[in-house]
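The other protein chains are all here in position, but one chain of the complex has been omitted.
To keep things simple, chains are lettered A, B, C, D and E as they appear, and every chain counts its residues starting from 1.
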Amino acid sequence: MMEVTRRYRFCASHRLHSPQLPAEVNQQIYGKCNNSYGHGHNYEIEVTVSGPVNPQTGRVADLETLDRLVQERVIEIFDHRNLNEEVTYFQKLVPTTENLCIIIDRELRDAWPAVFPALKRVSIWETARNIFVI
Amino acid sequence: MMEVTRRYRFCASHRLHSPQLPAEVNQQIYGKCNNSYGHGHNYEIEVTVSGPVNPQTGRVADLETLDRLVQERVIEIFDHRNLNEEVTYFQKLVPTTENLCIIIDRELRDAWPAVFPALKRVSIWETARNIFVI
Amino acid sequence: MMEVTRRYRFCASHRLHSPQLPAEVNQQIYGKCNNSYGHGHNYEIEVTVSGPVNPQTGRVADLETLDRLVQERVIEIFDHRNLNEEVTYFQKLVPTTENLCIIIDRELRDAWPAVFPALKRVSIWETARNIFVI
Amino acid sequence: MMEVTRRYRFCASHRLHSPQLPAEVNQQIYGKCNNSYGHGHNYEIEVTVSGPVNPQTGRVADLETLDRLVQERVIEIFDHRNLNEEVTYFQKLVPTTENLCIIIDRELRDAWPAVFPALKRVSIWETARNIFVI
Amino acid sequence: MMEVTRRYRFCASHRLHSPQLPAEVNQQIYGKCNNSYGHGHNYEIEVTVSGPVNPQTGRVADLETLDRLVQERVIEIFDHRNLNEEVTYFQKLVPTTENLCIIIDRELRDAWPAVFPALKRVSIWETARNIFVI
Partner (left out) sequence: MMEVTRRYRFCASHRLHSPQLPAEVNQQIYGKCNNSYGHGHNYEIEVTVSGPVNPQTGRVADLETLDRLVQERVIEIFDHRNLNEEVTYFQKLVPTTENLCIIIDRELRDAWPAVFPALKRVSIWETARNIFVI
């Protein structure tokens, strides 16, 4: 068994704000990330698959297939977007990077080809200092 | 003479759109960066000063003074902000990273202490692939 | 369950030398790290917590709380210090990065708030080539 | 128990081509990596060992011993080589990074000193975007 | 005036060998890079343009145009290639990174649009340790 990880990038903006909570509580929980007009990040994500090495091809997974999947289910949805305003999932969910990680994982699993090696892990670098892994 | 460079970071969102130009032209010039709701970046900036090494202290510049200046004139204005909506300069100026670079350079020069070594260069990494230097 | 990692930095000096061992053995085990006057590193550490995503806030952990904890228990003790001379733990313990990792892990666990998600892992980059994980 | 990871680098060229498969299938599976004259990479590898911290030395493993082992069993075999033409293993095996990872792991295990802490993991960065872990 | 730099990547293999020089001299000059079967690198290049910021668009250069130019004149020629065997220029020229830098600079200048801001500099990272700038 081997793990193969491929790295992708997208840029997006977001504002951390829970409509169910009072303004002061939002401010206290999210600090400057609660700023009304939002801010943004260069997100870097890693998608890790895990499986045996095919003895004929010497590969665990076809990375072109993975690229197409990530393009359709991640890059096209999130790249150069305002997560709060343009991504359906975040109409009811605060677009923290934790939730973004859950959504990307779900999007990929939803479209994951049956014959593909297992999706092991999705990791997101929100900044060079903050990393989230599901 | 020696150059001393110090690196800082901030996150912000922006939308590239010139109100003086028709929608199609904006779309053509800025592509997905023209997306109405904006997107964002982890900006990294380098401030470079140039001067002689003080023979007594062995330093070119007091980096604490530089940190305070960058904090007041750059981080507090741009960090966790929507450049279009929250930064006065960009009410009339498209918040491209070129213009951001010009503005940061101007802000720093404006408050630069007379006794400080010369401000040589401001550099901005918009992403790991796009770098702007004034 | 999700893992959230936050990265911190500090600079320190150390000398690898075990007073219980003869000089030649110290030299043989630690090589140039046994050099009497010591040397130093820019240590980078990652603190990883693991827990469920709070459905209301969309967060695993309050990173400001984590920052304060790391500031008090790590940065203030180790940053800009000579580990052998200024850190109590290393009066009897060789300040290898392995032991540093154990001590930082212990310091954090000791002060870890009961309500906080679990401390999963402490990682230290001694240099870009040597990484230690507990 | 602690994990200690050390990073190494080598440069090599390879061509992905399975002699057992027809030309079109090779082209389809390996794309531009099937290009007849080959291409190359700056491979970065991480070797991770896992073991207890020796209470007397404060170390998990003697990194000089590890360096010598990696030098003999990895760097000397793969560095500045054409993997297809110069590495015996790849006379019958397609030199994908998956297979390279398996071979390096095998080479290291084969020569691993009985008294050394366990070899936990070999990781290879083929490029900054593609990572393989066994 | 402002400098804008954009970063690209390609992988290639090469062998350093001058047919005009005797074998021993080749060996002496190029060392392990003279190894008959060649080796390879992940080259990273930076293309830097320099010009005024257009007051209407806030941009120095249209990066899509630059991307197309680099794709046609650099990536398509060098990516996943054996420089010695597949690049016409290197039939008579040793494919050192110095010569590669000269050729890429010439290729770009040759196709450079008259209306585009000046090409200021081409930089190549052969490895993380060796950088060439023309």
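Rule of thumb we're sticking to: contacts are C-beta pairs under 8 Å (C-beta built on N, C-alpha and C of every residue); 3 or more make two chains touch, one makes a residue touch a chain.
Bear in mind the structure is a predicted one, so any value in this text is a computation, not a measurement.
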Selected from B:Glu24, B:Glu64 or B:Asp110 as touching the chain missing from the view: B:Glu64
Interface residues of chain B (partner: the chain not displayed): 2-8, 46, 53, 56-60, 62-64
Positions on chain E where the hidden chain makes contact: 16, 18, 20-21, 29, 31, 93-96, 98-99, 101-102, 128-134
On chain C, residues whose C-beta touches the chain left out of the figure: 9, 11-14, 32-33, 35, 37-42, 79-82, 85-86, 127-128
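In this text, only the chains that are shown with their structure count from here on.
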Listed chain pair A-D, A-B or D-E that repeats interface A-C [over half of contact pairs the same by residue number]: A-D
CA centroid of chain D to CA centroid of chain E, Å: 28
Centroid spacing, where centroids are CA-atom means, of chain C and chain E in whole angstrom: 42
Overlap residues in chain D, where contacts from two or more other chains coincide: 128
